[in-house]
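This report refers to the structure that appears directly beneath it.
Omission of a single protein chain aside, the complex is shown with its protein chains in their original locations.
Up next, chain A:
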Amino acid sequence: MALLANSDTISTAGDRRARLTRDAIGVLVILVLAAVGYFLFPNNLALLTRIIAIALLVLSLDLVTGYCGVATLGHAALFGAGAYGAGIAAAHFGITDPIAMLAVGIVAGALAGLVSGVVVLRAHGLPQLVLSIAIVHLAHEAANKASGWTGGSDGLAGIMPDAVFGLWQFDLWGRTAYVFGIVLLLVAFVILRQIVRSPFGMLCRGIKQDPVRVRAMGASVHGTLIKMYAISGAVAGAGGALNAISTQVVGLDSLSFTMSAEALVMLVLGGTGSLYGALIGTISFLWFEDVVSAANPFHWLTIVGALLIAVVLFAPKGLYGSFAAYLERRGRKGR
């Protein structure tokens, strides 16, 4: 028995090191990609920052859809809440410190997540999807009507963030915004890696696979999902706030059904249930969209559609998911 326990401790430590290594590699890859983007596309930093903001939305969607199995087409409501939260704080309340704006966005997103969660989790399957669509439409309509606060269909302007820590002004080339975004993404990524591996994260994965079993363990399915929805809202809200800070406007499109649906497409493209899939899906989709729409402004949507069909048919687990499954198969053969 002592021997058994001993060998187990060793394997656990080894395991842990392997996972930390994998996380470090993840962080490193993000940093390298960030640097490559910075130096290869110095005139496109605004697009890259937008990709980061959307990546936060897709990560957030992955938390509820990929990890918990909740179907939603209304996730942009959370992103929009963060964007309007940060934007309104700056334009109406003079809260122009970017960190404070970010904090407001995160809180607004988390609250929107709580509210959406309470509504969406009342149903399952298709009715759940319909509820989520209703939420994003209602949010969109509310933002449109409350034009005194949101600028309505003209968008919310007059957002002038201060320098970050009083040191780095937001410049015309978008360098500061880009670095701000990368740091934000890294922090979010590291925190989320922790959460999805924690006991709470296991519980969420359990709920996706068999909620009856989770209840038979004495755990609360609804309570756990609501918590995850709030966390997801905070992450999406951070993305929205980043978008408001970097573009200095907030439009109704940040709260749209289209945006919700595209986020889901990006997630499926990259692969659900792994944070890497969300990142890869967002980057591939937005990069592809940018390249194709420049090359062929008339048929780019057709081409994007064809790509999606190809991925769903030939790599149903998404780009990252299929790649990971392939590696695992090879690893097993090699063993």
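In the analysis below, contacts are C-beta pairs under 8 Å (C-beta built on N, C-alpha and C of every residue); 3 or more make two chains touch, one makes a residue touch a chain; residues count from 1.
Throughout what follows, contacts and distances are computed from a predicted model.
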- Protein name as given in UniProt for the chain not displayed, "Cbb3-type cytochrome c oxidase subunit", "NAD(P)-dependent oxidoreductase", "Molybdopterin synthase catalytic subunit" or "ATP-binding cassette domain-containing protein": "ATP-binding cassette domain-containing protein"
- Query: Of the listed residues A:213, A:299 or A:330, which contacts the missing chain in the full complex?
  - Reply: A:213
- Task: Sort through A:86, A:185, A:203 or A:255 and give me the one touching the missing partner chain.
- Result: A:203
- Message: Suppose we count only contacts with the excluded chain; which residues of chain A make the list?
- Response: 1, 4-5, 8-9, 11-12, 15-16, 194-195, 197-203, 205-206, 209-210, 212-213, 215-221, 224, 227
